[in-house]
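With one protein chain removed, the remaining protein chains of the complex are shown where they sit.
Naming follows writing order (A, B and C), and every chain is counted from residue 1.
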Amino acid sequence: MKHALKTQDAADLIPDGATLLVGGFMGVGSPHRLIDAIVAKGARNLTIVANDTAMPGRGIGKLVSAGCVSKIIASHIGLNPETQQKMISGEIDVELVPQGTLVERIRAAGVGLGGILTPTGIGTLVEDGKQKITVDGKEYLLETPIHGDFALLAAYRADYVGNLEYSLTAHNFNPIMALAGKTVIAEPHSIVPVGMISPDSVKTPGILVDHLLERAA
Amino acid sequence: MKHALKTQDAADLIPDGATLLVGGFMGVGSPHRLIDAIVAKGARNLTIVANDTAMPGRGIGKLVSAGCVSKIIASHIGLNPETQQKMISGEIDVELVPQGTLVERIRAAGVGLGGILTPTGIGTLVEDGKQKITVDGKEYLLETPIHGDFALLAAYRADYVGNLEYSLTAHNFNPIMALAGKTVIAEPHSIVPVGMISPDSVKTPGILVDHLLERAA
Amino acid sequence: MDDKEIIARRVAQEIRPDTLVNLGIGLPSLVANHLPKEVHVFFQAENGVIGLGARPPEGMEDPDLTDAGGAFVTAVPGAASIDSAMSFGLIRGGHLDMTVLGGLQVDERGYLANWMIPGKMVPGMGGAMDLVAGAKQVIVAMVHTAKGRPKILKECTLPLTARRRVSLIVTEMAVIEPTEDGLVLRETGPGVSVDDILTATEASLIVHGDVPAMRL
Partner (left out) sequence: MDDKEIIARRVAQEIRPDTLVNLGIGLPSLVANHLPKEVHVFFQAENGVIGLGARPPEGMEDPDLTDAGGAFVTAVPGAASIDSAMSFGLIRGGHLDMTVLGGLQVDERGYLANWMIPGKMVPGMGGAMDLVAGAKQVIVAMVHTAKGRPKILKECTLPLTARRRVSLIVTEMAVIEPTEDGLVLRETGPGVSVDDILTATEASLIVHGDVPAMRL
């Protein structure tokens, strides 16, 4: 059983310089209250692993605008011109990863794989510096795991064990990142007593979740 | 939309010599009606990929007893003495694979990976004949995908699109095998009209399912 | 009919019933509007839904249900919501029947470049590399030229999206099929001659006899 944390107390767990896996796709399914609290406390030098950086003023975009971020590993930054400017100016180091490879690299970290072989990126710039391995006559890139010090998740509903349900396209990277953060903090819309969620509806088992944020006001 | 097939018609789709991924763990979550129909039609020379061969007279054990099987890839055959006898007599070729590696190899086939790197099996007989790859100073085995001509699944509930829900420990290998069979046949307890299953409850999207068996009598 | 509508209408004809189709952002997303009512298709949005539906009526949006461009959508009966691992598992595992993508360049090998212009536009590849590497059929839907300059080249000058021959190129001027032997001109666009196409195309095109016009 976990007591729900105040948002600010959760944000205070995260030190400058940490690597954060942050759920969300263009801000949908991102832990918005937690992001606001991280901005408010003036975090610095964070590495953000996420699908994208949303747009200025929204979700992960707020972390970028506030100068909290020194490195980003993402599949897409095209809708956030600030991220692109900070990349060009050298303020933020950006590593671009194909979306499917990104989610598999995070999953690999979460389930204890040393890497995965994928055809995505073969014959492209994504090859650079990577080992190529041939299996059954076909060439693959060896892609290595991406671990996070923290995983920051948005969820639809939780119980006080930490079991999580997600809603519609707000699943995205959240269930996978839940596996790959050393410390996992989940921000649910609502929290119900233990036993109220059917075992078959649980998408992230509570034993993966270290901290639960209080429910949305 | 798919019309539900009679069990015998589904079994008739499967030719002798095919490789079948069969869901289930000691018979729990196995497609029992379909197995009975395959036994009844006298299938021969099948390769079975499954966690185990259950026990004589139950689930996959019936395929073994009936002489339908020439090769088995499984993690455990210890509770089926017939499988062991047929392995020793040379009637059935058995490849033993650690359970976690087995499910990842099937998943790799299903999601288009050329292989995965795992520490499981390092320093054991499982190493034999496999490539070892070092990542970040740690040694891993390269394990390759396992594809199936068919995946035979048991499910709790389906709709006529083929969306599937599973129940409790009857999930096991089913949702993963759904990704890795060229032809996927699902045997649900019940079938409901399209729209009756919440999108968030679907664990296997219907587009993966080629054929649906009629509901249980 | 403007160029985009020509392209969207023509691409829509390629979609087979009961398949899973992913439409890229922008021009490709228009294809859905031209699908005959009787053709049932599941559209995938790679951010996590199979069975993408129309825009919701105003005031009935769900902030947790958007397409890959971030626009509010609905879902059809029989839809499934999936996480990114399943979504890209479907794409990369060969379960996606067709993807329709925009293009910056395509070349004689049928290779596509559509994700970056070095020094100018570095948005990231998003799901494009996975889609081109993994989908059963890849259709490039794009206008034939950019500011009067050909986009179908002998060899792409921009970074490739994948080393995979795409299935079909559909522009307002032509339908072109990349094959082992090169780019075959299959159809001409409305009011466009074969010579017009050859002039607007840097790559060599293989022309077999009389080339039929698109039927739109």
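What we mean here is this: a contact is a pair of C-beta atoms (placed from the backbone, for glycine too) under 8 Å apart; a residue touches a chain by one contact, two chains touch by 3 or more.
For clarity, every value in this text was computed on a predicted model and none was experimentally measured.
*Asks:* Among the chains you can see, which ones touch the chain that has been omitted?
*Replies:* A, B
*Asks:* For the full complex, which residue in A:Ala40, A:Val194 or A:Ala216 touches the chain that was left out?
*Replies:* Looking across A:Ala40, A:Val194 or A:Ala216, the contact with the absent chain belongs to A:Val194.
*Asks:* Pick from B:Ala4, B:Ala66 or B:Val126: which residue touches the chain that isn't shown?
*Replies:* Going through B:Ala4, B:Ala66 or B:Val126 one by one, B:Val126 is the residue touching the chain not shown.
*Asks:* Over the whole complex, note the residues of chain A touching the chain we left out.
*Replies:* 1, 107, 109-113, 159-161, 163, 179-180, 194-195, 199-200, 202, 205-208
*Asks:* Quickly run down the residues of chain B that touch the omitted chain.
*Replies:* 25-29, 51-52, 74-79, 84, 87, 96, 98-101, 103-104, 107, 118-126, 156, 166-176, 203
One rule holds in what follows: only the chains that are shown with their structure count from here on.
*Asks:* Can you work out the whole-Å distance between the CA centroids of chain B and chain C?
*Replies:* About 35 Å, centre to centre.
*Asks:* If you average the CA atoms of chain A and of chain B, how many Å lie between those two points?
*Replies:* So the centroids are 32 Å from each other.
*Asks:* Name the residues of chain C that each touch 2 or more other chains.
*Replies:* Each of 49, 75, 81-82, 85, 88-89, 92, 133-134 in chain C touches at least two other chains.
*Asks:* What are the residue numbers in chain A that touch two or more other chains?
*Replies:* Touching at least two other chains: 104, 118-119, 166-168.
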